[in-house]
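Following this message is one structure expressed as structure tokens.
Complex shown without one protein chain; remaining protein chains in place.
The letters A, B, C and D name the chains in turn, as written, and every chain counts its residues from 1.
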Amino acid sequence: MDYSQFLVMKQEIGLLVVFLLVFLYDTFMSKRALNSLQGVSIIFFGLLTVCGFCCACPTATETAFAGMYVTSPVIACIKNILNVGVLIVLVQSINWNNSEAQVVRRGEFLELVLVTLFGMYLMISARHFLLFIIGLEAASLPLAALVAFEKNKYESHEAAIKYILTAVFSSAIFMMGLSYVYMLCGSLYFGEIAAQVATQQVSVLLIVALAFVVAGVGFKLSLVPFHLWTADVYQGAPTSVTSYLSVISKGSAAFAFLVILTQVFGAVYSQVWEWMLYALIILTITVGNLFALRQTNMKRFLAFSSISQAGYIMLGIVGNNAMGMASLMFYILVYIFSNLAAFGVIQSIENATGKLDMTDYRGLYKSNPKLSFVMMLAMFSLAGIPPFAGFFSKFFIFAGALSGPTSIALYVLVLIALINTIISLYYYLLVVKAMFLSNDEPVIPTFKSACSERIGMWVTVAGIVCLGIVSCFYNEILTICQQYGLLGGLA
Amino acid sequence: MEIMYTIVALAIIIFSILTVTTRKILRSATYLLFTLFAAAIIYFMMDYEFLGGVQIAVYAGGIVVLFVFSILLTTSPGSNSEKLTNRRVWWGILAAVCTAGVTGWALLSRCAEIFATKPAMADYTMQDLGEDMLSTGHGGYLLPFEAISVLLLACIIGAVAVARKR
Amino acid sequence: MFSNPLIYFVVIPVIMLLGIYLSRNMAQIRTVAVAGSLALLGLSAWLLVDYLGLRAAGADAPMLYRGDWTWFSAMNIKLSVGVDGISIAMLLLSSIILLTGSFASWKINPLPKEFFLWLILLSIGVFGFFISIDLFTMFMFYEVALIPMYLLIGIWGTGRKEYSAMKLTLMLMGGSAFLMLSLIGIYYNAGLHSWNLLEIAQADSIDHTWQMFLFPMAFVGFGVLGAMFPFHTWSPDGHACAPTAVSMLHAGVLMKLGGYGCFRVAIYLMPYAANELAWIFLILTGISVVYGAFSACVQTDLKYINAYSSVSHCGLVLFAILMLNTTAMTGAIMQMLSHGLMTALFFALIGMIYGRTHTRDIRQMGGLMKIMPYLAVCYMIAGFASLGLPGLSGFVAEMTIFVGSFENTHTLNRVFTIIACCSIVITAVYILRVVGKLLLGPVYDKHHEELTDATWWERTSTVTLIICVAAIGCFPNFFANLIRTTFSPEIFKVLGM
Amino acid sequence: MEPIIPILILCLPLLGFLVLGLLGPKMSHKAAGWYGVLSIGTVMVLAYITAITYFFSGAPEFILDGTRLQYVVFNQDWLNFYKDLTIRIGFLLDPISALMLVVITTISFCVHLYSLGYMEGEKGFQRYYAFLQLFSFSMLGLVVATNIFQMYIFWELVGASSYLLIGFYYQRPSAVSASKKAFIVTRFADLGFLIGILILSYYTGTFNFTDLTGSVLANGSSVNNLITPGVVASLKFGGASFMGCSLLTWALVLIFMGGMGKSAMLPLHIWLPDAMEGPTPVSALIHAATMVVAGVYLVARLFPLYLMEEAALLFITVVGAITAFYAAVVACTQVDIKRVLAFSTISQIAFMMVSLGVARPEIHEGLGYMASMFHLFTHAMFKALLFLGAGALIHAVHSNDYTAMGGLRKYMPITHITFLIGCLAIAGIPPFSGFFSKDEILSACYENNFIWGAWMSMVAGLTAFYMFRLYYLIFWWDEPDYGHHKPHDAPWPMSLPLIFLALVSCVAGFIPFGEFVTWNGEPYHIHINWVGVAIPSIVIAVLAIALATFMYRKKNPLPDKVAKATGALWTAAHHRFYWDEIYMFITHKIIFNLICKPIAWFDRHIIDGTMDGLAWCAQRLSITIRPLQSGNVQSYVYVYLFGALLLGGVTAAVVLL
Partner (left out) sequence: MEIKLLYYLVPSLIMFCCGLYGFLTRKNMIAMLISLELMLNAVDINFTVINRYIFPDSKEGMIFTLFAIAIAAAETALAIAIIINLYRVTKKVETDEASQLKG
């Protein structure tokens, strides 16, 4: 009964403390003090983020609870990346939260965001499936409530229903798969399962169980064909929630996916899940792109874009090595900034004018040059155009995918992914086209976006511009990954 | 024991099917309750009395009641849901059969395990359970225990936020 | 880092970007643009002189002004710069065209500021590409150069600009998709943990089977930008719709990135596969040469004519590169220079004519020689350069290519050399067709008679280009030697030459 | 020899071009004209000095043991390809280049001077002189070329300046199309030339004439006019052959193709008649005296090589003979006096070609070669004379057609006399120069083969006939109504060149040409074979003139009757045997409509269509899979479930079965 083990979980504890502080502040403070609720929470969370970078960062791989929980510089790093993303999301959401319909629920918003983040932390750090499931549920169930936050909008409710039903269904499938894994291995500790998988012969049961597990996590990551909820939910959810869903939730799931596949089923890499992954990646990228082609609602459009981005993220797992992992993390980091920049603009426009359709963006450059500039940078970064960060992340993710033993199949996979970048470039350029090329009179009048939104945009733009060119981010991530890796393997 | 098993197994199968086929939704909830009871009996048969108890208390006592309330809230009592179209039914059956087929095929690949017989088990008392729940070592579940409390709290907050009128 | 002169090819444009961003009116924008491009031109001219001096003093490294600054240390990606004669020639070309392009867009409208911002971003890509010898950096600059095209054509273009801009961007990006795969493949298969061109070339450690796989991708990747048949269709539409300066820069410099890349990356790093697979691309580029010329014969839009002509001429560049011998490659690089200058001249003139007559259809113009003799004479000179009149740049380049190509004794190469030679006749046909219809003959449209001749900035732009075209045409040996001395033996050691 | 004079010979015209071209618009007509005349005058003097120095100084670098040598005055590297394959810009002095220097500068000077009067007051006067200077520069560069590539360079430049000058009246559509035609046809021929050069240079490893033709440099080590065995071996290309002919034959024939284009040999002759759209002095300079003989000059330059391949020489002879006859026949039926002269030119050049083709040192010590060069020289003089005379006529009556002329002998005596001298010279009546050169050609033909001799004699008769037909129709025949402005002789700048050229035509035949110009540099003593060749040909010429006199001296219906009587033949000849129509058909119907247009269509619809089609496919596919996203959560779950099952099932099946 060594309770000091909790101290290993510095980041989780810190997050919980922030959560509780916000919760208490929200519950007990006077109405006037509540006006500064968001500021206070952001300060708290900001402090936590800063701590995550300096004092809460482990210097080596540390485990707790008999290996049920693990943290390492790599894991701390991904958590920090998520923290930064959440911080931006929180900043961007200030204006929306202060809107009349939302103001009563802003406390809940903050709390739910923090608690889902806690869930994601658990997903990332868990080395036991029970803990993992709890993390997964903690990361998805409160999100359903968040999706339903836009009370006076029907779409929000529909989206929430779709989200929670598919989420629960997928967790049922996931747990079904898990039960068979348990049957094969007799344990739910990752390490023990991995040992068992390595010694046993590959059986149909393992493959089916693995498929179910992949489906369960793939759902969070919205891999095709487990993705169909994504677009509807992204469209229906409040924009702040959508941006949170699209980057943070996706980023954490991607890393968790990496952990599960490499740490638990690493032994059957080339026999089983490499091929599954190929199929999923090709499907995800292609189908996501094809759907994105003809979307006009900006949020829905970004939903499909994020699906295809998920496919690219998966390429980092294909490498099955530290290089791939580093690329994946870097990709997530860049993706967070790029996508949040796009959502920042969408949100700002939505809050000011309520317009969400791509046709409404026509001629935006004439009325709001700065917003359209940010949007353009975001689109370029998502499309992987240098010198913006997206280019670097894409390059490294491809390099990561190919860093393993060379095989033609891998090259073909990457080639397909690369060809898909052309389709994606097409639809990203559609947005640019609407904003810049259109000669129509702008639909959206000139307006001044809120201070918080502007801060958010500046930060994301700075990220888009700097993350790639300034090499230390990727260097640092790759060094950490190569040095520490995850628990066992992947070093 | 065998008789007990047969009854329970039949109950599970029959009530499961009834749960999803009956056109009265309230009955559906009721059949679910029976299924859950049957499951609880299995837990007892497995010598996990506490689990059986929890099953009855939480599922039967909590969840099903929740269902009944919500059903009463959203549907007029006694109304039948409209008949399902054949297409819908057959697709559902196809999906179920496929799942059963794939999973069954998978299960059959592991003959050694699935034809295992019930071995003896050391007594597992409530105290052991309590200690496991609070232990931090191998086979200890303190962390999940704490984590799920956060989850439940979050769900409460979420449900409150959703359910709030404005 | 800043002691290396090459870095200023990127620094100056960046400063220009800043300057233009801070500019308040058109005059300031022009000042910055012209001053910056003059600085670049001066820099490249100085570089040329200094380079020759160094070479004369016995510097025999394959690349001079080498500089390596680690960038992504974990991947061993560096910002490696270095130039040889070829790169210097290209830098010179780029800076000349940037300068003339700035003059050509003297009165750009609307959004002049944005226009110049994008134009200079494009030039950053171009300059960066030519000074880099690190595959990653090179590729990055390559892509930097591609994307501003979309906006430049889309916003300031004419005609079906949105369609063309999209098509151009997507096709070029398609090429670069292949390219990216190939570069990563080269990195891993060379097994050197280095992205440095020279090191990879020196080690020549890429497995032959892999070369056969990677070479076509690299060649197609760059070949798309070099308008290789059948990936050339972006060129007519894109050039036709682009604003003047963009057409100039794109056809004049950007298309050269293709040829340069094919040489620097595809052939230089994978000589074995180049030798084995050259025939495939020889056929394609040979077709490009004749096909582009034939297509140009029936076009009626001036820019389409010139675009197809570019397909033909750039086809010749790739064609010559594939001959895998020094002479032909020298010719290829000279053709790049020559085509860059004269096509820029063409597009500048077309832009100027279009700015006056508001049509590019040769059927609706005629007798411009009488109305705007200056522009007409310039157009004629450009035409003569294009059809390979001695004394202008086209001739020396084409002759070097033909002589070099004939050096290759394979029957296929010979046959395609002769087919490519035919292009000189077809070129004459379409050039003279345009000259005859557009410049000569009676004035077609009476309204045109009031039009004015070139303004001073237009004269500056065209005269600069004509002087360069004539300089190459009259003193080819200087350029040929500059280029030829660059082909250090190690390039050809595997080819057995 | 100091290179300064040769350099000046080349640079002064170039400088003239640049000065007149760039500063021309700022100059007055007079200044520009006189600048041009002075510039070319200086060049003429310098060229004479050079030629005289070469022929008469007797310096050992020019002549050794009675053999004239090739002397490279300077040879500057211009563009190096590989090894010794270098284009050089140099100045080669040898008998033929010295001859050409004289011819070109003389005619050019005459034309410059003549144009002062002819082009007076024309718009673009300065431009005209600039182009003339450019042409002179290019032509001089061509003849003094030290290597075949330099020749090709100037060859192209000559073509371009010809293009510019033909299209001088650029507002006239006919001039524009004529200039285009001239350029493209010669370009097509140059393609052959280029490929020939490529083949030749690849296998011999050199462009230099001195290496190719085996003559030696004066400062070289060996005095040897024969080709060294090594060169022979490399020239035979190790027996390499293509389609049954040796590569050397191919190379030579292809190179000759370039000559065919420039010298308007059948079937590449079609541009020359049209080229008469240019100002008449230009026709005199370019399309009669200088540029069109470049083909002859080219063959003469490479003559030792041609000697190695009888087949190539035979080809030249056949082409020349056919062309000579064809052009002579056509000339009999033309209305436009410049066209008549143009076809006459074609025919005469063909004479020179035939002469080269039949030249065999083993038969007659290179008589043919000498005769060809001799005829080149005399023809340049009298044909320039004829053209300039025609220019004076056109200047006077403002029409090109003889139908607008007639009886002009009264009004334009100087023109009349000089034109008559020209006609007598070309008809081969002694003592005019044409007689001597043509006689040598016929001798050479007869000595090679009687058939060639007879054939060419017949052509010579035709020549006399059509020239006098022209003469009579212009100066006699019937006088049309000239109105108030009676035609009168041209002003002195135009008359002076006429008189000068007429004098030259009278006396040039007495130059002992063989002493100066022979294929191997050794002197050849001309002796006229009076009985065998000269007398018969004089008789034929006189008979032909008599016939012409009978038919055309006075207005009579005979010509029309003859035309009716010969019917189809006359019409065909009048239409130049439909060559233009055939070319029109090939270029427009076949190349333009069957190649260019389909390619353009293919490009737009197939290639481009494929690219657009890919985009369309993506869009279609996108719409096709749209039902997947039906909005119903249960359908999502179906996809999810089947996805998971397939993922597991298929993987299991693939891995384990």
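The rule we apply is simple: a contact is a pair of C-beta atoms (placed from the backbone, for glycine too) under 8 Å apart; a residue touches a chain by one contact, two chains touch by 3 or more.
Because the structure is a prediction, the values reported are computed rather than measured.
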item: For the chain not depicted, the shown chains it touches; value: A, B, D
item: Selected residue (touches chain absent from view) among A:231, A:329 or A:345; value: A:231
item: Touching residue (missing chain; options A:164, A:241, A:287 or A:340); value: A:164
item: Interface residues of chain A (partner: the chain not displayed); value: 129-130, 133-134, 137, 141, 144-145, 148, 154-155, 157-162, 164-165, 168-169, 171-172, 175-176, 178-180, 182-183, 186-188, 231-232, 235-236, 295, 300
item: Sites on chain B contacted by the missing partner chain, in the whole complex; value: 1-2, 5, 8-9, 12-13, 16-17, 19-20, 25, 28-29, 32, 35-36, 39, 42-43, 46-48, 50-51, 54-55, 58-59, 62-63, 66-67, 70-71, 73-75, 81-82, 84, 88-89, 91-93, 95-97, 99-100, 103-104, 107, 113-122, 124, 128-129, 132-133, 139, 141, 144, 148, 151-152, 155, 158-159, 162-163
item: Sites on chain D contacted by the missing partner chain, in the whole complex; value: 626, 629-634, 637-638, 641
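Keep in mind that, in the parts below, only the chains that are shown with their structure count from here on.
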item: Chain closest to the assembly centre - both centres taken as Cα means; value: C
item: Between chain B and chain D, centroid-to-centroid distance (C-alpha), Å; value: 101
item: Mean-CA-position distance for chain D and chain C (Å); value: 37
item: Touching two or more other chains - residues of chain C; value: 170
item: Multi-partner residues of chain A (each touching 2 or more other chains); value: 203-204, 207-209, 426
item: Topology of the chain contact graph, where touching chains are joined (line, ring, star, complete, other); value: other
item: Every chain pair meeting the contact rule; value: A-B, A-C, A-D, B-D, C-D
item: Chain A residues within the chain D interface of the complex; value: 161-162, 165-166, 169-170, 173, 202-204, 207-212, 214-215, 219, 224-226, 228-229, 231-232, 271-272, 275-276, 279-280, 287, 290-291, 293-294, 423, 426
item: Contact set on chain D toward chain C in their complex; value: 77-82, 85, 87, 149, 152-154, 156-157, 160, 163, 167, 170-173, 176-177, 179-180, 183-184, 187-188, 190-191, 194-195, 198-199, 201-202, 592, 595-597, 599-600, 603, 607-608, 610-611, 615
item: Residue ranges of chain C touching chain A (in the complex, touch as defined); value: 71-75, 77, 136, 139-141, 143-144, 147, 150-151, 154-155, 161-162, 165-166, 169-170, 173-174, 177-178, 180-181, 184-185, 187-189, 210, 213
